[in-house]
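Every protein chain of the complex appears in place save one, which is left out.
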Amino acid sequence: MNLTRSKLGFGINRSRAGIIVVVALLAILFIIGIAVSDRFGTSRNLLNIYEQSTGLALVSLGQTLAVLTGGIDLSVGSVISLVSMLTSGLISGDQSMVIPVVIGVLALGLAIGAVNGGVIILTGVHPLIVTLGTGAIIQGIALLYGLGPIGKVPKGFDYFAYGRLPGGISFGATFTMLLFLLTAFLLARTKAGRYIYATGDDPHAATLMGLPTTRIIMLVYMLTGFCSALTGVYLVSRFGVGQPYTGANYTLASITPVVVGGTMLAGGRGGVIGTLLGVYLVSLLNNLLNFLGVSTHLQLVAQGLVIIAAVSVYVEKRRIA
Amino acid sequence: MLSLSGVSKSFPGVRALSEVSLDVRSGEIHALVGENGAGKSTLTRTIAGVHQPDEGTIRFDGRDIRWTSPGDAKKAGIHVIYQEFVLFPHLSVAENIYIGHERKTRFCLIDHKKAAADARELLARFGLDLDPKAMVSDLSVADQQMVEIAKALVHDVKLLILDEPTAVISGPEVDVLFKRLRALRDAGVAIIYISHRLEEIFALCDRVSVLKDGRYIGTRPVAEVDRNELISMMVGRSLVELFPPRRTLAADRPTVLEVSDVSVPGRVRNASLVLRAGEITGLAGMVGAGRSELAFAIFGALKKSGGSVVLDGKDISKTTPAEAIAAGIGLVTEDRKGQGLAMLLDIAANITASTLPTVTRYGLIDRNQENSIAEAEIANYRVACRGPSTGVLQMSGGNQQKVILARWARTSSRVLILDEPTRGVDVGAKTEIYRIIHELADSGIAVLMISSELPEIVGLSDRVYVMREGEIVGALETDEISEQAVIALATHQLAA
Partner (left out) sequence: MAVAKAEDGLNRSAARKSFGMGEIVKRYGIYLFLVLAILVTTAISPAFVSGSNITNMLMQLAPLAVVVIGQTFVILVRGLDLSVASVMATAAVIATSFSGQDGAALTVLFASIAMGAATGLANGLLVTKRNVSPFLATLATMIVLQGFRFAATQGAPSGNVPPIFRLLGSAKFYGVPYNLMVMLVMAAIFAMLLHKAAFGRRVFITGGNPVTARLVGISADRVIIACYMICGGLAALAGLLLSGFVGVVDNFVGRGFELDSIVAAVMGGVALSGGRGTIPGALAGAAILVVLSNAVVMIGMPVQLQIIVKGVVIIVAASLYVRTAR
């Protein structure tokens, strides 16, 4: 049986400890920010940070679900790229195509997720390798569709990314936050949510207890695909056009907020709220580093250090040896 | 209630069950015994819906059934409590109990409050003292088993199968378990009780069935069969004596190991004991008493918060396992698969694992030497295998244990600590292991044997220490050793 205990283990698997760490880091960075520059704490700046967190947040939401089951989805970047290409390419500036195309690509996201889940289940290969493979395939398909930016979108399309509600609050970011809250609620209060945690916690036990693990895995990867597709649409809204490599950086980037927010890569522990806070942390950090005048290069260093700091806190105390 | 007829099940390369016919009535506790590999686990899983039989029929509750998944069997009222628990470590007690059939509110959402309340009520009804909100990985092993039992009690269980339930509990906890099982039996539940501990079967069960090599040998009412007959049915020959004859020891054995006031935070408090050369010293106590922790502390695998350990006059309190091994101490852990064996490697590699330098020349491993060492040990310990390159993953519990003993016998020149040396080992192999332990002690090693099996403690030990709740509460010399004396100390009962 399990002989280790989390040093900060209290509360049930939703890893409240993780959230506390992120909140603490957020607070620290915020204080540093205010100290560094008076423009930092202005509502304008904060609202910008909020707005810019949307893309990363959307993809990280899906990634959280995959990681909760003990897996991972490295195809998210490719899916984002493909969807962005298809969105701007198929709409091609035609207002009447907007709704059908958006629905279509979201459905595509679900379908790709289903394929991911299916391959994982059928071959038994580790999700890391499977999604690496499917990611390559999907990237190839994106390139088949077009080797460069393609198509365009009509004027109102940028509302998703840039639209503001009264008070200057970003529409896109708020929509995303609500999506997170909904997901958190469903994870905590539905059977499917419970089974996601159970499957990640101990897949063998899940099977022996008669849980529908196959359906859970399929569901989770479909949702990840959906979130990736949504991110692709968002990026089109942001840049006005889809590009074949637009999602490439998001793959590894989507993992940081998940882990920093307390979701364990081993699965079974964590939650989406932590991820959302992790996203804000990353956005805040980037913003702060800009204010500090840190060159983009050293920003990378800082990011890496923050990851280490946030994660090192959960030292599992070894019992034996 | 349950009736199997001609059930067979094969896996690639092996026929696990051959035309097994068996019936279990409701309102009885039916024991299922057999050596390791006899097919008990496969049979259990077939009944539980994990496997489907290749041939034969299964009738349950009056109907012919064919499960396609464990879920079907569960719905029909069959519940299995496996030896390795099927619990989710990071979910709470209540969540674990109700997994698969959550308490719901009107909108099909999970009702946490109701689950906790129901769980509390269920646990209270059966006298289980657990916090429904506690995370399972924080519980002791015995408490985890309670959760497993509670899981069974939630449904209308018609057939309850327990696989080696007392492997991880002892003493009064066993009595409580038996009481509950009897209560369930009286309420009409059919119970299949799988155990290697024959004394439990005689104490608890109504009938006993024997499996051997995948075949059904027979069923007898417990009252009409005796131990030897049972063993001969299981093993195919009669085993006269389980334990080797008692040895007489010279009075003045030199002290080899002196443990003084050792503490491990939260588990062991001021434990002191003395081991003498050539003696088998038993360490008894209930599960959770801290015996394994004390052993790990002596070995250097767990940090001590106080006290000292002196080996042959030299203080080794601050030792690491590597240093302990070099000093001549060996530790056979209680968990073979999770701690003791390198499961992915072969017999030879496992035997030399703690003595790599002896088979290393210029940094490279001398395979020939390693293999000949392994062959010698295989012959010496009568390990059933195809040779030194056999993977240990595929071996039976008894043979695996022999490999581990072979490993430690090579280096434990002074002290050998054994933690539950015959757990999960069948009767035939047990006898051999007891013989081995005697031989090791005869060669001058000081043996410390931790065991929860009283017959083992009484049958093998020259002296016995008893632990309770982290402390050593008594020491028994040779003529004082008896099961009653040990239990009295282990559980703080005042009268024998």
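Just so it is clear, A and B label the chains in written order, and each chain counts residues from 1 on its own.
We take it that a contact is a pair of C-beta atoms (placed from the backbone, for glycine too) under 8 Å apart; a residue touches a chain by one contact, two chains touch by 3 or more.
Computed from a predicted model, the values in this text were never measured in an experiment.
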Omitted-chain contact residue, chosen from B:Ala297, B:Ile325, B:Val403 or B:Leu460
B:Ile325
Sole touch to the unshown chain from A:Ile20, A:Leu265 or A:Leu292: residue A:Leu265
Touching the hidden chain, out of B:Ser5, B:Thr57 or B:Gln83, is B:Gln83
Touching the hidden chain, out of A:Leu90, A:Ala198, A:Ile255 or A:Leu285, is A:Ile255
So which of A:Leu165, A:Leu181 or A:Leu300 would be touching the chain we can't see?
A:Leu300
Using the touch rule from the top, list residues of chain A that touch the missing partner.
3, 119, 123-126, 128-130, 132-141, 143-144, 147, 202, 204-205, 208, 252, 255-256, 259, 264-266, 295-305, 307-308, 311-312, 314-316, 320-321
Contacts of chain B with the absent chain, listed as residue ranges
11-14, 16, 36-39, 41-42, 44-45, 50, 82-86, 299, 301, 320-322, 324-326, 331, 333, 337-345, 349, 353-354, 356-357, 360, 363-365, 386, 390-391, 393-397, 407, 424
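Convention: only the chains that are shown with their structure count from here on.
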Chain A contact footprint on chain B (complex, rising order):
50, 69-71, 74, 82, 84-92, 95, 99-100, 102, 108-110, 133, 135, 137-138, 141, 144, 296, 301-302, 321, 339
Across the complex, what residues on chain A touch chain B?
1-2, 5, 9, 12-13, 188-191, 193-194, 197-198, 201-202, 204-211, 268-269, 319-321
